[in-house]
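One structure is given below, encoded as structure tokens.
For this view, one protein chain was removed and the others were kept in their places.
By written order: A and B. Residues from 1 in each chain.
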Amino acid sequence: MSGSLTAATSGCDLLGAMAVGSITALGGGTIRDAVILRVVPFWVEEWEYIVMAALAAGGVFFLWGNLEPGREVLPGLVLKRADGGEGNLMALGDALGLGAFAAVGAMNGIRAAAPPLVSAICGLSTCTFGGVMRDTLLNRPVRILHSYSDMYATIAFGGAVGYLGLRALAPAAQGLRIAACVSGVVGARYMAWNDDWRLPYWKGKTVVHSDLDPRKKQK
Amino acid sequence: MSGSLTAATSGCDLLGAMAVGSITALGGGTIRDAVILRVVPFWVEEWEYIVMAALAAGGVFFLWGNLEPGREVLPGLVLKRADGGEGNLMALGDALGLGAFAAVGAMNGIRAAAPPLVSAICGLSTCTFGGVMRDTLLNRPVRILHSYSDMYATIAFGGAVGYLGLRALAPAAQGLRIAACVSGVVGARYMAWNDDWRLPYWKGKTVVHSDLDPRKKQK
Partner (left out) sequence: MSGSLTAATSGCDLLGAMAVGSITALGGGTIRDAVILRVVPFWVEEWEYIVMAALAAGGVFFLWGNLEPGREVLPGLVLKRADGGEGNLMALGDALGLGAFAAVGAMNGIRAAAPPLVSAICGLSTCTFGGVMRDTLLNRPVRILHSYSDMYATIAFGGAVGYLGLRALAPAAQGLRIAACVSGVVGARYMAWNDDWRLPYWKGKTVVHSDLDPRKKQK
């Protein structure tokens, strides 16, 4: 849904929004499967995922304009803000998905017998590469890399690491560690959002990279 | 040829134009093979494709400037428009390639025993991801996603679906369904070009996505 909205507001047409929406939803798992773990992407066998992602993206494309801004769907939760932006219900859904993707990605790494660090990177990739592709395709600054946004990828990585740690401690309790991963990620995202958690970055960034610099030959 | 020209006019040097030209030509099939179907990309064994793509890209890079603008190569068909842009002969070649790529991509999906939807996506990918990579590498808006351009990816997808449908109806007549796919795609592209077919898009696009929005915390 976020991919479709971002695409539509960037001037994409219906197919563009459906394509970007589907890639945002499925792209992270695709990179995990095809590049890191070298298995067939999950949606080749279970193609229902493509249909669901494309329908959700297409539905948002058509219905968003008719949504009443600022209306509470649940107490305190709105889908569309009064100013037309994405409401906190979408942020909640995103956080739930983030936790689930971190756990699922880490599980996929374990199932493929990858080293723990690579399994954690599988969790991180599942969560983030869809959004990276969305931003790259739309020529926007990649959100998760930048200091203007609150913590996201760090929390996803932390969730995957937590999942793997709990698995090492108590291998049997799978349901418990999934619940812990999802609720931990949702809680951390809530705090990052509210308290504006930021990683360190370079203030007053001056471009020192030499590639484009006519003075580069000076020592 | 389109990749090389776009690269050259974007300030790329000879190698850049040859690289972008080859990636435009071979990139779609590479994604189809390496990511979706998990086979070795077709050009690893049949490396003549690389040579042909690189030579075509390099040839266009050097020869385009010497081409006489507006000259009819065939009656009514020009390679280079009077104003120096790509003529309708290149659009025709592109449409022929689009139809062939849609059929070949769908065939590859079938050969790998992929579900029909995934085979159709193989056709779409073969047609479009080369151009997506061209635009991403050159920091241009991705053409097929956007509303400013007439229908392209939709027609490619339709061609692949048509090919798969004809195959289900009459499995023996391969030559016939390839011809139908190519001529259908060329005809649809001709009409899309002439009548300016567009998919729906959001008019007066206002950016509502919250990532960059300082007001995002308001409900």
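As a convention for this text, a contact is a pair of C-beta atoms (placed from the backbone, for glycine too) under 8 Å apart; a residue touches a chain by one contact, two chains touch by 3 or more.
As the structure is a computational prediction, the values presented were derived from the model and not from experiment.
Checked against the full complex, the one of A:144, A:160, A:178 or A:192 touching the unshown chain is A:144.
Interface residues of chain A with the unshown chain, by the touch rule above, are 34-38, 114-115, 117-118, 121, 132, 136, 139-142, 144-148, 153-154, 157, 198-202, 205-213, 215-219.
Even with one chain removed from view, chain B keeps its contact list with that chain: residues 2, 5-16, 19-20, 30, 34-35, 38-41, 43-45, 47, 50-51, 61, 65, 70, 76, 78, 81-88, 91, 136-139, 143, 148-149, 193-194.
Just so we're on the same page, only the chains that are shown with their structure count from here on.
The distance from the centre of chain A to the centre of chain B, each centre being the mean of the chain's C-alpha atoms, comes to 28 Å.
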